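Sharing a structure below in structure tokens format, with a few things to ask.
Missing here is one protein chain; the remaining ones are kept as they sit in the complex.
Entry: subunit A
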Amino acid sequence: MPIPIRDDSMTDYDPSSPQVMNAFYRRLFPYRPFFLWLNQDQVPSKLFTHREFAFTLAGDVYIRYNSFHNSDEFKKELIRLNPSRFEIGPQYSARPRDRKTLAAGALQPQRRELVFDIDMTDYDEIRTCCTDKKICKRCWGYIAAAVKVLDHALRETFGFKHLLWVYSGRRGIHCWISDQSALDLNDEQRKSLVTFLEVIKGGKEQAKKVNIRGSKDDAEYHPVLGDALENLKMEFVKLILHDQDCFGTEKGWEALLAILPQDRDLIGGLRREWQSDPTRSSVDKWGDLQQAVAGLKKGNQLLFKKYERAMQDVILQYTYPRIDAEVSKHRNHLLKAPFCVHPGTGRVCIPVNPDQVDEFDPDTVPTVGELLNQLDKAAAENGETPSQRRVEEYEQTSLKSYVEMFEKHVAAVLRDSRSTKRATKQEGMDF
């Protein structure tokens, strides 16, 4: 049913209403590329048929272990159940839907994209513009810095090629890696990779959360962190000092002093100076600190080195990606699918280009309401009925560019998967 059109005035579509979600699943969700992305082949393979889907229905009903034979069946069920959101799990050793007929322990997770989740919650202690569930263009800066570092490390260090970054709909970002070598990783390998990348550790009560220099706290960084630090120095000045002004308030500068080595003269001097002139900006304060530390260089080389290292740690603590490690460690962890609609904001979880992550603004992400309005408008202009159209409906909305970005990514994944398959086939012939 086409949604009734009113002249000029936009319809206010509520993303929490079942009709709106149903229209989204019927008319806008990009099933074809979505299927190919998970399946990595034109014909349904185990990567799709043995894959778990979990649906969240109205009233917080959660159904796990759904699986589908093909894209059409998936589409039908999605429209029928009309979930407010859905999540993707791993490819299991059998079809998850059959799990009740299987022997105990026969349903084991096997392959799964390597995934990462970065959420703004973990940045609450260091962001000054918003709190809690809110997010603005300014605090997106933290996410942007994290994406750049993580994207670089995953490509350069670990050699992955097919990274899909997806806006999570409110205040975070997900990354899906579809390389063959990523799919094949077992839990232990995933865990080791995450531990390798994880730098920020420790709970609320631990002030200094960067402890990566060995037991004596004086070793060199691992090269991959050296790389990251070079990039983050710029981000630190721009984001932490200028934009967020993290050390502007007393609480802010005390947090900084707490994670530095506790030399009474130096710390005491800085505290006195900043208390007597609370208007000094974060840039000035960081300059004060640098100056004070430089003063140590002649007299106390050892302490100078200590502070120099500590300042590097500060930069990491404020800008290094804070990843939700548990999500990445286990294959059976479920993660919200791309192109879902966030039930709270109505925003579509669209792919994000990591090269332009700085320009990304969460406020400009298309919402399901906007998209349906665009469809209404297009229908009014063309005067066509939807059934006669051959093109996909999302092409008439602002979702188009995002689906195209997704399709491009999927095409690259498919090319690679085909060539590996050919290689294994050839190998098989050699026997």
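Following the convention adopted for this analysis, contacts are C-beta pairs under 8 Å (C-beta built on N, C-alpha and C of every residue); 3 or more make two chains touch, one makes a residue touch a chain; residues count from 1.
The definition used in the following text is that contacts and distances are computed from a predicted model.
Engineer: Tell me the UniProt name of the left-out chain, picking from "AP complex subunit beta", "DNA replication complex GINS protein PSF1", "DNA primase large subunit" or "Serine/threonine-protein phosphatase".
Structural biologist: Of "AP complex subunit beta", "DNA replication complex GINS protein PSF1", "DNA primase large subunit" or "Serine/threonine-protein phosphatase", the absent chain's UniProt record names it "DNA primase large subunit".
Engineer: Give the residue, chosen from A:191, A:208 or A:421, that touches the chain omitted from the document.
Structural biologist: Counting the whole complex, the residue in contact with the absent chain is A:191.
Engineer: Which of these, A:26, A:46, A:152 or A:222, touches the one chain of the complex that we don't see?
Structural biologist: A:222
Engineer: Touching the hidden chain in the complete assembly: which of A:108, A:131 or A:424 does that?
Structural biologist: Answer from the full complex: A:108 touches the omitted chain.
Engineer: State which residues belonging to subunit A touch the missing partner chain.
Structural biologist: Subunit A touches the chain not shown through residues 105, 108, 156-160, 181, 185, 188-189, 191-193, 195-196, 212, 220-224, 226.
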